[in-house]
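The complex appears here minus one protein chain, its other protein chains still in place.
Naming follows writing order (A and B), and every chain is counted from residue 1.
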Amino acid sequence: MRVRRLTRTLTCIAALSLATAGCGLSGGGSGDGGATAGGCKVDKGNVGSGKLTGEVKGTITFQTTNLKKDFGGFFNGVIADFQKAHPGTKVKWIDDPGDNTFTSRTVADAQACTMADVINVNAPTATALTKAGYLLDVGTKDPDASKPFVPSFWKTATFPDASGKSIHTTLPWYTGGVLLTYNKDLLEKAGVDPAKPPTTVFGLFADYEKIAKAADGKYFATMANPVWRIPADFDQMNIKVLSGDGKSAVFADDPRTTQWVAWMAKLYKEGAMPKDSLSSSNDPSTLYSQGKVAYGSTNPSFVRFVKQNSPSVYAKTAVGQQPYDALGVASAGAPQYISVAATSEHAPVALAFAEFLTNAENQTAWCKDPDVVIFPTTSASLDDPFFQKVTGTDPFSQARKLVADQLKTASTNQTNLSPAVQNAIVAQVQLAMQGKKSAADAVKDAQEKANELLKQGS
Amino acid sequence: MTAQIMKPASGAEARTSAPGPAPSRLRRLAKAALPGPAPGANGAAMYRRWWLPWLWTAPAIGCAVVFGVFPFLNTVLLSFTDAKPLGGAAGFVGLDNYTRMLQDDDFWLATRNSVLYAVVVVPLMVLLPLMLAVLVEKNLPGIGFFRSAFYTPVLASSVVVGLSWQWLLADDGLVNTWLEKAHLIRSAVPFLSDSWLILLSAMGLTLWKGLGWYMVFYLAALGNVPKELHEAAQMDGAGAVRRFWHITIPGVRQAMMLVGTLTGIGSLRVFTEIYMLGSSTGGPGGADRTLPFYIRDVGLDPITGNAGYGSAVSVALFALTLGLTLLAQRLTKEDES
Partner (left out) sequence: MTTSVVETKGRRLLPRWRDYGRPRELVVRYLLLLLVLGLTVGPLLWQLLASLKGTSEDVFGADATLLPHHPTLRAYRTVFDQVPVWSYIRNSLIVVALSITSQLVFSTTAGYMLSKPAWKGRKAVWVVLVASMMFPFESIMVSLFISIRDLGLVDSLAGVWLPGFVGAINVLLMRGAFLAVPREIEDSAMLDGANEWQRFKYLYLPSAWGAIMVVVINTFISAWDDFLWPLIVLRSESNMTLTLGLSRLQSSSFGYDQRMVMAGSVISVIPVLVLFVITQRWFYKGVSSGAVKI
């Protein structure tokens, strides 16, 4: 009796709220046939084909990712210069803390049509926003946009739109580059020559194995979580991870993937990696700084981190070429990009500012800042003597020169996996490393899971 | 079933709402004189101004509808579509998401983890903070310090908590070092690499963080347990343990039900603890993923997410939460009678 009355009440409430929800849902969407980007109404000039025209006048917001604390002075200077060069413009700078909620927060922002006009994005976020149409196609809107950039950077800095067509929605900004960092002492103890870094990924794995044997559990070669290596290792080995249209996973078709997983499982079993790092979010910085891991992180900023935090280990640190393997060239790491929101109300100002910020002069100036170990993506900047000057055997300077050289031909064709797909592949490799699955099964299952996610998302 | 939850708990209230004898003379007098409750059909009083209760509760209802019910109904609608997290055209797909869910092994694994989490955490979270509250209830010298200290885990930021627990549970962490020194183990216990142990450790983390929070609830409730009962029992020679079971627990029964409901809802929503100890995959092989974790992976991922499917799993999570809450309420009720 009581239950029935309750059910009736609930039904009433549900019906009422459904009606409200219905209103809310139909409220969105395009109204009178104007131009849209994502779910937002935008200026006609911001989308479609044709060069962006209009007066460079108005106020825009510019969003960086956690840079204000360290580089406030530099960016305020750039903003002041821009405003001086373009009277009538105003740039409002906001700074995102840039933690692991960055992508979901930016996406929420985009959906609410409130995204900043000029925004610093990483590859996953750029992929998501391009697919949904929230970013201005700078390649179309300014045909000259490509000019200042290293050609290989520009060519590969594209993202697929909703139809799968690759478009330029980003301007390359700065990158960390990739190199090997290692503790010379630990390598020499295992009979690995620090002066001759291996040229293949499997060669590197063989060195890890030697270190594991010499260490006997007292120290380790590297960290276990495959999340640090997928898809970077696959890219370096030129294993095709996704099909051309990005709609299905194909990495299992390459026999080297299974070999790679088998290697990882073997190394884990033999103690080349700390057992508790299999699904840990800790990168090698902490253990490396304690001299407990032989190989450090692969970005040059890491060398600086060691220099600041652990002088004794820094003295034993050396840098070397990341194995080129089948790819044959260096990887540019995970570059940072500057994008213009398609929802911008002052797109001409936003585009002008984005180009101003990423021009050779400003890129060089920032990358020379003593507080950063990053590299510019413009041709003129990389030739700057600053990146060529090496003082003595200082690993920090070595790293700078090595990466600056690499970057002139580097490839940014890093596969952009969605976080969910990356996690799905990593999870299967973890199972193989625990010995719960054979390498072949893990690779097969990983591809299946990845495909399931790719299918549901398209 | 739900009606039972809302059955008035205190004796006094039960009396007024029970059908039967006519209201007392006093009551009638009072009602004649005041614009208060008037007698209803079955003895329950009705407000003369029917809108008065609604006025008083309106902000709370509004908030719950706008920030809870409305987004939920939106979720229900989405669960019949193939919407994407970033919007765009969404097509109606009928029950496809639900049939996919039933055949999805990962969904069932996440459900198992979530249910297991609730089954282990809820009883402990109902009892341990109560014991803690009893321990700090007495006004001893320095008790304010202890109460505040026990509360600090509630306040600690997730960065600090994550680092602290890794420091405790790593292979060369504090716990393993002590166990080895005590010669209890020969090789390190894999707290952070075995999927069962990660789940257990995460439960421990939840308990550790929730102890102080619910201790405060119980402190407020313990004031209601008559001191005389304790004194009488002590005279009869009942020890602390017996008094706890036979006097304290029945005395705070209602508070325990509230804590049980809240922790039940909370433990089915666990995400952060798993993320802290098992990183982005949710433990090796994703074996420790809970339902919210799974929703994030299949529904919220901005590139390959499917908001429709994610919504279907959210609806399942909601149904599960409601079901377990009602079940727990019913079990406690039967236990009582």
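Basically, a contact is a pair of C-beta atoms (placed from the backbone, for glycine too) under 8 Å apart; a residue touches a chain by one contact, two chains touch by 3 or more.
Keep in mind that this is a model prediction, so the values were computed, not measured.
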The one of A:41, A:105 or A:408 in touch with the missing chain is A:105
Across B:95, B:119 or B:155, the one contacting the chain not displayed is B:155
Per the whole complex, from B:101, B:192 or B:262 the residue touching the absent chain is B:262
Among listed residues B:98, B:208 or B:244, the absent chain is touched only by B:208
Sole touch to the unshown chain from B:90, B:135 or B:238: residue B:135
Hidden partner sits against subunit B at residues 2-3, 5-6, 8-10, 12-13, 15-17, 26-27, 29-30, 33-37, 40, 44-47, 50, 52-54, 56-57, 59-61, 63-72, 74-75, 85, 132, 135-138, 140-141, 144, 146-157, 159-161, 163-165, 167-168, 172, 208, 211-212, 216-224, 240, 252, 254-255, 257-258, 261-262, 265, 269, 271, 292, 295-296, 299-300, 310-311, 314, 317-318, 321-322, 325
Touch rule applied to subunit A and the missing chain gives residues 6, 9-10, 13, 24, 61, 65-66, 68-70, 94-95, 97-99, 101, 104-105, 107-109, 111-114, 116, 176, 285-286, 289-290, 292, 301, 304-305, 308-309, 371-372
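Criterion: only the chains that are shown with their structure count from here on.
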Seen from subunit A, its contact residues with subunit B in the complex are 2-3, 5-6, 13-14, 17-18, 20-21, 24-25, 38-39, 103-104, 107, 110-111, 124-125, 127-129, 131-132, 134, 162, 225, 227, 274-282, 416, 418-421, 423-424, 426-428, 430-431, 433-434, 436, 453-454, 456-458
Touching subunit A in the complex, subunit B uses residues 1-3, 65, 69-70, 73-74, 77, 82, 84-88, 166, 169-171, 188, 190-193, 198, 278-286, 297-298, 300-306, 309
